[in-house]
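Only one protein chain is missing from this complex, and each of the others stays in its spot.
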Amino acid sequence: MIARLIARRAINLVITLFLISLIVFAVTQLLPGDVAQMILGPYATPDNLAVLRTRLGLDRPAMAQYLEWLSGFLVGDWGPSFTMNRPTRDLLLPPLSRSLELAGLALLGVVVVGIPLGILAGLKENSVVDHLISVVSYSGISVPAFVAGSLFILLFAGLLRVLPGSGYVPISRGLWPWLRHLILPAATTMLMLLDYVIRMTRVGVVEVMKSKYIRTARLKGLPLAYIIRRHVLRNALLPTVTVLAMNMGWLVGSMVIVEMVFAYPGIGRAIVSAITTRDLPVVQAGVLLLALITCLSTLAADVAYAFLNPKIRYT
Amino acid sequence: MSGGMQIQETAGLRFRQRLGQIGAELRSNPTFLAGTIIVLLFLFLAAVGPYITPHDPLAFDFRARFSPPSSSHLFGTDDYGRDVLSRVITGARISMLLALYSTIFCLLVGTVLGLIAGYFGGWADEILMRLMDTLLSIPALLLGLLIVASLGRGLTNVMLAVGVVYSPRIARVVRGQVLAIKEEQFILAARSQGESSLYIMAREILPNVAGPLIVEASLRMGFAILLQTSLSFLGMGFSPPTPDWGLMVNEARYFIFDAPWTLIFPAIAIGLTITGFNLFGDGIRVALDPTRVRVSRGEE
Partner (left out) sequence: MARPIRWTMLLCVLLVGASVAVTASELRISTPTQPTTLDPAFGIGMGEYMVNGLLYDKLVLLNASMELVPCIATSWEASDTADEWVFYLRQGVQFTDGSTLDAHDVVYTFERVLNPAVGSPGRGTLGPIAQVIADDDYTVRFVLSVPYAEFPVHLALRWGGIVPAGAGESLSHTPLGSGPFTLKEWIVGSHIRVEANPNYWDPAVPGVNAIVVKFLPDAIAEIIAFETGELDIIAEVPGDLLTRVRRIPGAQIEEVASGSWIPMIMRTDNPPFDDPRVRLAVKYAIDRQALVDIALGGRGIPANDHTIPPNNPYFLDVPVREQDYGMARQLLEDAGYADGFEMELVASMDRPTRARVALAIQQMVAPLGIKFNVTTMSHDIYIAQVYRQGGAYIGWWGFRPTADGNLYPFFTCDGSWNEYVYCNDELDAILDEARGELDLERRTALYHRAQEILMEDGPALIAAYTSWIGAWHPHVKNFAVHPLTWFDHLRWVTIEN
């Protein structure tokens, strides 16, 4: 059953990726502006432009360019970047790993902050605390990341001057320098997920607390703290954490604006700047890569769900 | 023939009864009421905006650059001496229109595709769903950026971009609903009566999909504003000097230290409208199906 599900999903995945490659290639062909002129800028002379166009293969028909690009992508040769004079892979894979660093830290923060708040809200259902938590987490999804991020920069970097408002330092240059640069962007990313996690945890806790065996345990006189640790946490957390981990793909794709606001060298920013500089190979491979990650994590989430809850049927 | 009429009447009656219940439920829901007030306020601003702005939102006044909020400029002025209040009010029309247009676009496209996929199933479903999966697997903001970058900026193109980004989500909701009721008695009955597929979809299925669709649409309005302002913030929505909120926030970042009012007021407007639509949609959702709880991620 699960093997069939995976096989079916794998076929769908291949079809989806093929369609994405078509769509992305078509869209990049539509981008206005002459790539060669964009790269060389106002200094360019006509013969410079011609040389560059030939070198980039822009003078060939679109179909030939597409086929060559696709076959290259499949074997891991993503071709050279138009503007950066290096392989596209080198411009996408390191930023991807930096985006994963940021996403990982944000997920960690969400778990550390969101789950206790969710448990609290669930235990005190419909109390003032519950409503307060709800209002705060609500603002998290109602305030766009670019507004929240800008305000964080102003507050923590501009006024208090305690954290850097932009940039990235590799962990090889020290744990603290690395972490300092990640805190504000990770906090902004957290806001996008916090409401989700708090609500999921809250629902789980409310359900478990109402269940027969918890009522029995309470009747038996077991202390509340013990019940929470032994029963509530375990039953309420599993789905939350599983789903969270599987959201990694979505999260990496949604961090684009956070990376822009904080000048964080992640994959989203790499793709956006490639769009503005008309670095088509980077745009094409980058979008395809993000889509692949999204699809894979969705697939993983579905499989995990099927394991956790065999009643779910997939059509 | 008469049997078909009978069933249809019953379905209609049920629907009307439910409406009464839902109305009562909504009136007593503070979340929904708060959302409605906010949404109505901004709709009002969008409608009458140009007639009530105290100043011309585009007029420069170089002698009044960066005036702090005062009685003549309630929200202060920006770097060109333009009245921030007038610009925020004018911006309401842009954002509301855009949210409205793109949501209508999503509703039309998404509903049609979802109905077809769910009702016919088979190859039609397969093809449409693969296409939807494809669009869904590209991060929303990136897809929007790509579309605006290739079509150019401006109201129509941003509307189109937001519409394309969110249509697959509507299509999925509709398809799910259709699958859930496809095998119900009244549909099977209508089918056995020899009613055309178009008739069944329009008269039998659509009314039953309407509830979740309204919820989805009101939430999409909020997301549409989120996506649109984010695009503008990245310089990919509207061209200056359009008084678009996202663009205003972006431009104001330069002056935040000296003139924080240039950033704060458009930022509040963005947050408030999105909150309004979210509360509004949530209220309807709870009224339609009190057992379902909202679980959604930001910027979906």
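Letters A and B mark the chains as written, and numbering starts fresh at 1 in each.
The definition used in the following text is that a residue touches a chain if its C-beta (ideal position, glycine included) is under 8 Å from a C-beta of that chain, and two chains touch if they have at least 3 such contacts.
Only a predicted model underlies this, so the values are computations on that prediction, with no experimental measurement involved.
Residue-wise, the contact with the chain that is not shown comes from A:R269, picked out of A:R9, A:R202 or A:R269. Although one chain is not drawn, the whole complex shows that of A:G79, A:G109, A:G122 or A:P164 it is A:P164 that touches it.
Considering the full assembly, B:R153 is the residue among B:R153, B:R172, B:R220 or B:R285 that touches the omitted chain. In the full complex, subunit A touches the hidden chain at residues 32-34, 37-38, 40-45, 47-48, 51-52, 55, 83-86, 90-91, 94-95, 153, 157-158, 161, 164-168, 170, 173-177, 262-263, 265-266, 269-270, 273, 276, 278.
Remark: the residues of subunit B touching the chain excluded from display are 60, 62, 79-80, 152-153, 235, 239-241, 251, 253-258.
Definition applied: only the chains that are shown with their structure count from here on.
On subunit B, the positions that touch subunit A within their shared complex are 130-131, 133-142, 145-147, 149-152, 179, 222, 226, 229-230, 233-234, 246, 249-250, 253, 256-257, 263, 267, 270-271, 274-275, 278, 293-299.
Only residues 12, 15-16, 19-20, 23-24, 27-28, 30-32, 138-147, 150-151, 154, 158, 191-193, 195-196, 199-200, 203, 247, 250, 253-254, 256-257, 260, 268, 271-272, 275-276, 283, 287, 290-291, 294-295, 298, 315 of subunit A touch subunit B when the two sit together in their complex.
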